[in-house]
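The complex appears here without one of its protein chains, the remainder shown in place.
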Amino acid sequence: MADYVNAPGRTHLFVPGPVNIPDQVIRAMSRQNEDYRSPAIPAMTKILLEDVKKIFKTTTGTIFMIPTTGTGAWESALTNTLSPGDRVVSFLIGQFSLLWIDQQQRLGFNVDVVESEWGRGADLDVLEAKLRADAAHTIKAIAIVHNETATGVTNDLTKVRRLLDTYRHPALVLVDGVSSICALDFRMDEWGVDVALTGSQKALSLPTGLGIICASPKAIEASKTAKSRRVFFDWKDYLKFYKLGTMWPYTPSIQMLYGLRAALDLLFEEGLDNVIKRHNRLGTATRLAVEAWGLKNCTQKEEWFSDTVTAVVVPPYIDGGEVVKHAWKRYNLSLGLGLNKVAGKVFRIGHLGYLNELQLLGCLSGVEMVLRDVGYPVKLGSGVAAAASYLSNTTPMIESRL
Amino acid sequence: MADYVNAPGRTHLFVPGPVNIPDQVIRAMSRQNEDYRSPAIPAMTKILLEDVKKIFKTTTGTIFMIPTTGTGAWESALTNTLSPGDRVVSFLIGQFSLLWIDQQQRLGFNVDVVESEWGRGADLDVLEAKLRADAAHTIKAIAIVHNETATGVTNDLTKVRRLLDTYRHPALVLVDGVSSICALDFRMDEWGVDVALTGSQKALSLPTGLGIICASPKAIEASKTAKSRRVFFDWKDYLKFYKLGTMWPYTPSIQMLYGLRAALDLLFEEGLDNVIKRHNRLGTATRLAVEAWGLKNCTQKEEWFSDTVTAVVVPPYIDGGEVVKHAWKRYNLSLGLGLNKVAGKVFRIGHLGYLNELQLLGCLSGVEMVLRDVGYPVKLGSGVAAAASYLSNTTPMIESRL
Amino acid sequence: MADYVNAPGRTHLFVPGPVNIPDQVIRAMSRQNEDYRSPAIPAMTKILLEDVKKIFKTTTGTIFMIPTTGTGAWESALTNTLSPGDRVVSFLIGQFSLLWIDQQQRLGFNVDVVESEWGRGADLDVLEAKLRADAAHTIKAIAIVHNETATGVTNDLTKVRRLLDTYRHPALVLVDGVSSICALDFRMDEWGVDVALTGSQKALSLPTGLGIICASPKAIEASKTAKSRRVFFDWKDYLKFYKLGTMWPYTPSIQMLYGLRAALDLLFEEGLDNVIKRHNRLGTATRLAVEAWGLKNCTQKEEWFSDTVTAVVVPPYIDGGEVVKHAWKRYNLSLGLGLNKVAGKVFRIGHLGYLNELQLLGCLSGVEMVLRDVGYPVKLGSGVAAAASYLSNTTPMIESRL
Partner (left out) sequence: MADYVNAPGRTHLFVPGPVNIPDQVIRAMSRQNEDYRSPAIPAMTKILLEDVKKIFKTTTGTIFMIPTTGTGAWESALTNTLSPGDRVVSFLIGQFSLLWIDQQQRLGFNVDVVESEWGRGADLDVLEAKLRADAAHTIKAIAIVHNETATGVTNDLTKVRRLLDTYRHPALVLVDGVSSICALDFRMDEWGVDVALTGSQKALSLPTGLGIICASPKAIEASKTAKSRRVFFDWKDYLKFYKLGTMWPYTPSIQMLYGLRAALDLLFEEGLDNVIKRHNRLGTATRLAVEAWGLKNCTQKEEWFSDTVTAVVVPPYIDGGEVVKHAWKRYNLSLGLGLNKVAGKVFRIGHLGYLNELQLLGCLSGVEMVLRDVGYPVKLGSGVAAAASYLSNTTPMIESRL
């Protein structure tokens, strides 16, 4: 049953998560359980916690690796820092920010929603107005996605920090970095982020299973008085076991730990900055292909272009869902659906994680054939040519092979 | 670094979780990510949900497979069925019931704790008194562990049901089946359990990563009005996606789904009743060995004997922690520590999951050597002989090989 | 050290062997050793032997799966059917036929070599002349490669049979099917082939390790009197153990057997004829790309075009070896070198095994970038467009996903 949808050759996985896992990671995870109370697992965990800090670019943050998903990581970020009724300024710019806002509301916060048209970034002018008006500091936190996965929009977090500094506003900055961290430039300490989080199945290129949260000292301080009820997601329990040295309040996935070790080793070997450059290269190439096809990027301005996912707007006579279905049914190509407001109007190409140029070009070539199949008059090879032309000028030699 | 504690040959894993994973499951999980929004994963999920019901022995229950641990499954069981302030009768008989009670208190319930000496089962006489006295039905739920992993005590759940029936009491019955389900006889429907839960890394013999919850129609009904704040653990979101047919409110672990498929296939091939018999066989053999060594079982009465874990009481002059440490350091044998009140006083042998007779005998032989090493005058071979004598009379032929 | 040449993303493996292994096969092989004398392995082997016959399209042949490579399979074919001094007509059309001829000479046969220009097929007119002249039947065997991997030339085996029939010549027909069987149309019984052989790492898409030989009843008969000294490769030992039912004269690789099982399951699920069509599709697409690039196929006539490997002739001012080196060093793309007479003059694209359209298009796009990098003025996208245009018209829907 597991393979009843089998097709020859590799599945071309280009959804914006879960993403392609390196073979090294699959191998590292192909493993027995171990006693997590033996000395080995805490020792390993300690090193992991230190190394994970590097992907957040923090030296002062505290890492929590919770056996959960991004949704759980969101919940952990909120409930540990806020109390019911607290005012949170939150930006609605696509399906994932919408879901986070829904969570914030259900957890009892007073959510002050700043909405943008889907395809645009967070409206930071509105934020400025709110901060200016909030001399009383009723705003306890600003919740913002770094990269909205539904529309392929990257927000400028440095501006958020600048505004807070300008108005000397003490609000916490909570960042959903699910489709950004390890792929886009992100700097916890430099940018004054208080909580940032990601999920293992995104740019870290692991299976789903770890919600990874990084909390600033200020966030840790806030967690001591935050009144949201929580146990599973409570940082306090982690901090207690960190202190004890046994590290885990409950059973971690041994396999995910070894997988994370392997994933970090690969990241560091390539160099985090090179990884970010690679994502920029693949993102740019994708956008050039979209342009060559005569299609529009859902992202309305260059300043918001996302290097991890591109939402491609289809003409009104084409159903974006049909593109995705057809890609899977004929070419073994997995693309992302348009969600909610942009359902049917876009399809998405995820280009994050452990991926290289020729994989992307194969995907783009597949998209061209799919577009033609569903009735869009694309010139076959046009997008690939545009992308390849750029990649041929920018792809570096593989350092380990020189 | 991952292997810095390497030792020749297999690690003998006899902690009561995480347990030994079948090779078939490790293989099934050694796999790429997939788009969980393609038709394949929902189709697979639907079949899994039906099959998981069988391990709870239910036809009317609803299954939730949440990417979390047992602790998260606990939280899901409580927050979906209860509102802050609700009165819960809870039995404290060891470290895991204690942790669950701590969770209940932190989540804001009014917990009516019934404590027993560690090594004894839940005091159901006290429960009876409370039910008798509760004509007003202030008790909203009874929370009980089926098997206390810290002391190796199995509670008689049928008695709980009988008492509720006798007093026509509508309280929900919430059961922690973490170290029982798939190993001990458990019957959701027949016993009138309202919520039962387990973790993937226990008798299901998977890695950590799935909290599996089964809710009766009455529990589902209760979830509609329960006021505990929850999002990640909210059944409502699952029920919504079940209805939509896309099945997942957020990204599941593809690998865990395939692993679960393989684990269930193995369980059904062996036959759930045969699996339970095998656990009884291994539990009995272990107890006979303990007796032969002249040591005491932490479990005070036969009625509470656990077929999944045995806590062995060491003489006062021996440190149970030393037994565990030594086993790992000299014989590559992982045993369970004594926890909290019984720390140092016991060590634990986990005999649950995908395990056979000769594996257990190797472990028992190792325990004998360890005991001698730490200064207990055990007769080498005595426990193995007692266990083997029993196993030699009771182990069935392997059906597939006849 | 194993990974010191690591590069992000997948390696694009387009050498004509070893080829891409399906994940299902890698999983099936990720496994412990087993006692090959238990009843399980012989039972499994018997079924495998029957199933392997299907890939040779034979019902009368006998299969030998020898733990060796294609070179060993060659030796087995020769030494079991011929005696030193026997006259063998052999066709030299490229590096692999050359190596086989070298082996034939070193094993003491009287090799009558028929040479063609590299890039042309076996000269069957010369064969006809020799057969006509050989009333005395001094020719004991005809040795021919079905597909010359060095030049991408497929010989017409039906013609060989026709000639033998015409001249009522009893010579054995020994066929190297290393880069053809499971990818090109091959019919042991219908074409009257006496020995055919392949290696596991070719179109079967396994690791190296099995030399698979199929012998006709006439070949088996010949083996009874053939005087070439042999033990490891002797069919007699296999036949003896087949008769005993224990099947193996010496230890097989347990992992390769399970891998072969998985590989055959995939082949049969897709359908052998569909597999052959897929190879034709990918081969045709590759040739169209080559044409679009303005380059020449090493294969001189369409009748010899190979659907498993294409040797692309580079202009004199380009070094084919440089193309291969550069592809690997910049784009993580493995192409085949030109060998011996065509060293430097060609590079090769292997398009056999478990491979699909988008993988090939990714490769072709990579080749375009490489060509430009090494100084050939290719129009980026041109080959991909030509290939995609053809594929877009011919690729069937994936049956399992309809």
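Every chain is named by a letter (A, B and C) in the order it is written, and numbering of its residues begins at 1.
Here, a residue touches a chain if its C-beta (ideal position, glycine included) is under 8 Å from a C-beta of that chain, and two chains touch if they have at least 3 such contacts.
Because the structure is a prediction, the values reported are computed rather than measured.
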Taking the complete complex into account, tell me which visible chains touch the one left out.
-> A, B, C
For subunit A, residues touching the missing partner are 23, 26-28, 30-32, 39, 401
Hey, which subunit B residues sit against the chain that's not shown?
-> 3-10, 12, 20, 24, 30, 266, 269-270, 275, 278, 328-333, 354-359, 361-363, 365-366, 368-369, 372-373, 379-382, 384-386, 388-389, 391-392, 395-398, 400-402
Absent-chain interface residues of subunit C come out as 1-2, 4-5, 11, 13, 15, 17-21, 26-40, 43-44, 47, 67-72, 74-75, 84, 102-103, 106-108, 199, 201, 207-209, 228-234, 249-256, 258, 261, 328, 334, 336-337
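FYI, only the chains that are shown with their structure count from here on.
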Taking touching chains as linked, do they make an open path (line), a single closed cycle (ring), a hub with spokes (star), an all-linked set (complete), or other?
-> complete
From the centre of subunit C, which chain's CA centre is farthest?
-> B
Could you tell me which chain's Cα centre is nearest to the average position of every protein Cα atom shown?
-> A
Whole-Å separation of chain centres (CA-atom averages), subunit A against subunit B | 34
At what distance in angstrom does the C-alpha mean of subunit C lie from that of subunit A?
-> 44
Sequence positions of subunit A contacting 2 or more other chains | 4-5, 20, 30, 328
